[in-house]
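Of the protein chains in this complex, all but one are displayed in their positions.
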Amino acid sequence: MHASISSLVLNRLLLGVVTLFVISIIIFCGVELLPGDLAQEILGQSATPESIAAFRQQLGLDRPATERYLEWLLGVVSGDFGASLANGREISELMGERLGNTLFLAGMSALISIPLALTLGVLAALYRNTAFDKGTSICTLTAISYPEFFVAYILIFLLAQTGFFPSISNISGDMSLMEKAYRTVLPALTMTMVVTAHMMRMTRAALINLLGSPYIEMARLKGVSPARVIVRHALPNALGIVINVIALNLAYLVVGVVIVEVVFVYPGLGQLLVDSVAKRDITVVQACSLIFAMTYVLLNLLADVLSTLSNPRLIHQR
Amino acid sequence: MTDNDLLLNIKGLRIEALSDDGWNEIVHGVDLTLKRGEVMGLIGESGAGKSTIGLAAMGFTRDGCRISGGSVVFDGEELLEKNEKQKQALRGSRIAYVAQSAASSFNPAHRLIDQCCETAVLHNVLDRDTARDEAVELYEKLRLPNPGEIGFRYPHQVSGGQLQRVMTAMAMSCKPDLIIFDEPTTALDVTTQIEVLSAIRDIVRQFNTAAIYITHDLAVVAQMADKIKVLRYGNEVEEADTRIMLSDPKEEYTRSLWAVRSHRSVEKPAVKDSDVPIISIQNISASYGSDGPRVLHDVSFDIHKGRTVAVVGESGSGKSTTARCLSGLLPISEGCILHNGEELPISSKQRSKEQLRELQMIYQIADTALNPKQRICDIIGRPLQFFLGLRGEEKKARVRELLTLIELDPDIYYSRYPTELSGGQKQRIGIARALAAEPDFIICDEITSALDQLVAEGILKLLERLQSELGLSYMFITHDLATVEAIADDVVVMQYGKVVEAGTKHEVFRPPHHPYTELLLSSVPDMNPDWLTGLLQQRAAMDGSGESVKRPEASNPKESVCQSN
Amino acid sequence: MKNKNPIDNLLGNAQVSRRRFLQGTTLAGASMAVGGSLLSGNVLAEPVPRRGGHLKAGLAGGSTSDSLDPTTFSDTFMISVGFSIRDNLTELGQDNTVKPALAESWEAEPGAAKWTFKLRQGVQFSNGKPFGAEDVIGSINAHRGADSKSGAKALVEGIKNISADGDHTVVFELTSGNADFPYILTDYHLNVGPVVDGKPDWLSGAGTGLYLLEAFEPGVRAVLKRNPNAWQTEFGFFDSAEFIAISDDSARQSALLTGEVDVINRVDTKTVHLMKRRSGIRILDVPSRTHYSMPMFSDMAPYNDPNVRLALKHAIDRQEFLDKVLHGYGQIGNDHPLGPAFRYHAADIPQREYDPEKAKFYLRKAGQEGLTVNYHCADGAYAGAVDGGVLFQENASKAGIKVNVVKEPNDGYWSNVWLKKSFVASNWGSRPVEDMILSLAYLSDAKWNEGHFKDQQLDQLIIAARSELDESRRREMYRDVQLIIRDQGGSIIPAFANLIQGLSEKVSTTGQIGGGWDMDGGHFLKRWWQS
Partner (left out) sequence: MKDLTKTLRQISLSAWFGIVVVSVYILVAFFAPVIAPYGETEIVGGVFEPWSDEFLLGTDNLGRDLYSRLVYGARNTVGIAILTTLLAFAFGSLMGVLSATIGGWLDQLMGRSVDVLMAIPQLIFALLLLTIFGTSIINMILIIALLDSTRVYRLSRAAAVNVVAMDYIEAAKLRGEGLGYLIFREILPNITAPLVAEFGLRFCYVFLLISALSFLGLGIQPPTADWGSMVRESANLISFGEVTPLIPALAIALLTVAVNFIADWFLHRSTGLKG
């Protein structure tokens, strides 16, 4: 059993590395294809052809793209992501704290949204086709049909202007954990609104899909209460699906927060990435994209491992 | 009979089911009484309402059904007046249920022991430790191997026959007054069935538990029940003590059920040596995947024109694999297959359209063999168009002709969807689709095992008629020896991917048998109520154990039988 | 000068372009006073500033790629940081006139081609280094030279040589006379930093300014603390401050409403009217020299006919443009770039009105009845450019001119559309002095002569005015310039935009604040105080 799990992990990690490699090529080409380059973006119109040339030479942008990519790749392989082209700061220094912040926000959102989604999903499955079910359905659908920034504005109007929570979440390293958490409530709530519906609906669907199984009927015929049927008999078997959905949404919580970061002035990676795309700061774009992609790959791997572990058929061989 | 003895009293039970047209009554006022310790057999075809009534005895209806009338009095209490909570308290502790397919009725996520003890702990009958100890005791009584250890396995780690016994143990965990057995052995191989039947019978007697035993297999019910109730279309046909019922059925319908087993095919002339077999399988071996386990070893047999070859064996014996090799779905690693003396390409992809047309296949489970999103006319019409190039009116006429040939009214069924058909009708459509290609050879893969006996009988007769009219050859894969006797000309017995015995039906079925053939033959239940007792005594006398012949009890999902009713 | 950033408005903050790269100055005219009704404070006697307190400012225009190097400064956040921690030689006062800063005094030789600046004595950088001439020379030189990457390169191109005359005197030699040179030195790029071995040390954040940089996270925040050793004592009221980069309009607005910050810049014009109604919020609405223009190629048919140009100039309703594109927060334009905020604005030139009949008349004169033109625009030019085009289309149709509004992609607008298509939307940032904008865009051979308008007389006037030290003659020259451009030039200039700041009542300002750039020209931290 352990052999199979570790070979799964190893296999997927190798695949993940290949995926990251391909992504780095795609992103590199993408940024290369963007109109304008860093020199032009930074110099703006004050640029003269000579100054652009000088600038490019200084940053090595005059060399062929393949050469620059290979050099970057060599750096990455030896653990050096290079420095930001725009302001010369080391990538690790530039991104370290922001990555932490992004993960903190994702963690906060997950802490609220996952239990909420699971509870709602289980309750909706338990009271399926009742007013409660329909009501939750309408509420969550409405929540996800509002654009993120709009949800954020509404929350600010309702919860920040009334003085409950701060409207901007400019957390910094010198804050205490409690203060950070307090300042992060609104963005976390916004993200919660965005991801809960999907997780809740999938949980509900996965549970209801299992309710037709003979073992569920068996459980009911054993005199098991409806709540216990759902939680003890249906949920463990829906875990595989639920875990995957959670992983997908967790990935979104990490990589999809650009807009929430902008609205709440949250110093995370998303804003850094967007700014860097605007400035064509290719090393930062690459590093951010790879971190995001890595998050996605790792979370998916984690989900697969967990759902394997949650399924006795896969870990206890005959 | 005093009221005290009376455990279950169902009066005028009416049950409705929700269909597209609203609520339709499916059980029309059935009465049923059961005394303590008594075993009642409920028998009937699919749709007779057996399971529905069995569940109603627990005050339970499936989603989309409701009890619309009558009363269910259990041990002096009216179940239908109880609320859900009160009924929950009763279920599992005083009335237990054993489902048809243990493999799918155990929760795959939990260990067996936890599932077995759940009821007792939940109903506060026993504490967890005591419940575990008792469960192990029950395993022992049910003659499960390694009783102390088996409970810590997950359902998928245990074979079907053992699971069915564990489920009986689970039902017994609270020592209930009544157990509903819903076709507990239908999905099992005959040899396994015996073990389960004997275990169930012993334990029910030991604890003096009353039981309702639901089945469509007369021979099985004959071994288990004190009295038998025959049902049809939600009505009671008749009820009597087992022996009386078997020897002297009153109703025509009951007699027709009894008569099913008497069908025998007409004797055909022997094969001449000079005949070129239509299919000749020569020393084929095969395995799943390039490095997978070898599943066929050196299999050879011939199929001659106009004859039926039955390939018999238990789950995992390689009979379906042989069919897959034959149809070119599974590559053979050694040997060859000749069709009318010509070698067939190994893969179906390399075979010519003509070769594909001449070799057709009918599947075990008609539900998965017919595309639910296509109309009957499209299903049958497609091979007509594909192989024979028929179109428009011509195709339409031929589809109608084929429907008539398989005894379905073209006016009714022409544009229906498979989901609107019964199991037997679906299987007929499968046959029509095969016939549409105008083949000379058809592989029939367990085509009757999912069907009620009467329906299966009809299918077999149809196949025979088609054979005599069209000169078809069949390779008939089955685990049911009764079917073999009914239809086969030649028999091939397989075990562990090898041919154990082959020859004409008479050669194979006439002693002396190969030991495996002997085991198979002796395991086929007989209508004699004393058959099981006799057989067990006989086997015990031979080597002192009910489980003398060791087999792998693998259950091949393709060969598990759909839940009927 | 244009900062052609294709994804400039990525973060939705394109409401006021960051393209203005020079803040300017005007005469302290009555027109500069902030609209009376907008300011509660200015009718009362000037309040007395008091010291103490902590200021939190939510600023648009911060980016994660920001750097403390002033050659890269382009927007409010870094400009404000720069002016808080460093000083220039000269500084624009709140009355928009040039004031001494690190230079105590200056004088020009006749012809204005050689300027001598006397530096302040006894000033120390926050890292302890004494301030002297080498710092000035090194800091200015950082923007000069062929390989300069500075946004101020064009500004300092006119400097031929800088030399020290002793430790505290610096002499600038210019290639040609420029009477406005001290104004140029107020530019936000031209901070003076400690110079070691000829190179200024920007990244440490050391400076002579009133505030010390405690913490700086690009695109996030800057934390500042008053410098106890600053040479300047007159200003610098707050003890400490935090600048928070908030690029989203709505977030900035909410932050002010919820008291998360005390001041914000670039209040969304769409919601200023709602903002004003809130108690405890004050709106500072300051006219600026930022203007929107609609240049057409004057050397290409049909625009080579002056009558066609006049017809088009009469076919736009400038008031409606101001009301709808700028929501009234601006000044009406008169088809020349020297708007009311400029020192030499000639207020006596009559305002050109929307007059479809006159437009028709000029069309007839040109023989171009039923004229159809393509007007190319994108919101990348300025927020509302497309709306402006749609408005123009409606206006012009009444004059019988069919305007096709061609919406161009935002990306590459400045490189692919502007200066390439014959009739486009354009946007010019604040220039402190008249000559800057004229030399850049109205000389015949100017690099960015967007209207292709070439006129010898205009060229002579612009060049002569540049070095003219006599006020009244200079004023006369610039009046002629305005007339020529208004009546013959190749651009419709419908409006000048205002700078709008939002303040909580906890913050006080003088009645008048600088209008070259928003937030008091970036000097707000020094000049504003706690109420």
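Per-chain numbering from 1; labels A, B and C assigned in written order.
Methods note: a contact is a pair of C-beta atoms (placed from the backbone, for glycine too) under 8 Å apart; a residue touches a chain by one contact, two chains touch by 3 or more.
The structure presented is a predicted model; accordingly, all values stated were derived computationally and were not measured.
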Exercise for the section: Please work out which displayed chains the absent chain touches and list them by label. Expected result: A, B, C
Completion exercise
Of the candidates A:G88, A:P115 or A:P147, the residue in contact with the absent chain is A:P147
Practice task
Quick one: say which of A:S172, A:N209 or A:S307 touches the chain that got left out.
Solution key: A:N209
Handout entry: Identified contact with the non-displayed chain, of A:A53, A:A181 or A:V258
Key = A:V258
Problem - Absent-chain contact - pick from A:L94, A:V122, A:V224 or A:L273 - result: A:L273
Problem - Absent-chain interface as seen on chain B, which is shown - result: 18, 20-21, 63-64, 327-329, 348, 351, 353, 356, 360-361, 363, 365, 368-374, 382-383, 386-387, 433, 437
Exercise for the section: Against the chain that's been left off, what residues of chain A make contact? List them. Expected result: 15, 18-20, 22-23, 26-27, 30-31, 33-35, 128-129, 134, 137-138, 141-142, 144-150, 153-154, 156-157, 161, 198, 201, 205, 208-209, 211-212, 255-256, 258-259, 262, 273-274, 277, 289, 292-293, 296-297
Completion exercise
Residues of chain C touching the missing chain are 6-7, 9-12, 14, 249-250, 253-254, 257, 268, 270-271, 273-275, 323-324, 327, 379, 386-387, 390-391, 394, 407, 409-411
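Everything that follows uses one rule, which is that only the chains that are shown with their structure count from here on.
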Completion exercise
Per the C-alpha means, the centres of chain A and chain C lie apart by a whole-Å value of 40
Exercise for the section: Please report how many Å separate the Cα centroid of chain B from that of chain C, as a whole number. Expected result: 87
Exercise for the section: For chain B, write out the residues touching at least two other chains, lowest number first. Expected result: none
Completion exercise
Residue ranges of chain A touching at least 2 other chains are none
Problem - Touch list for chain C against partner chain A, complex - result: 1-8, 10-12, 19, 21, 58, 63-67, 69, 72, 74, 146-154, 215, 217-221, 244-248, 250-251, 254-255, 257-258, 260-261, 411-412, 414-415, 448
Problem - chain A-touching residues of chain B, taken from the complex the two chains share - result: 55, 58, 60, 62-63, 85, 87-93, 96-97, 99-101, 104-111, 118-119, 122-123, 153-154, 156-157, 170, 563
Problem - Interface residues, chain A side, partner chain C - complex - result: 34-36, 40-46, 48, 50-51, 54-55, 58, 84, 86-89, 94, 97, 149, 153, 156-157, 160-161, 163, 166-168, 170, 172, 262-265, 267, 271-272, 274-279, 281, 284
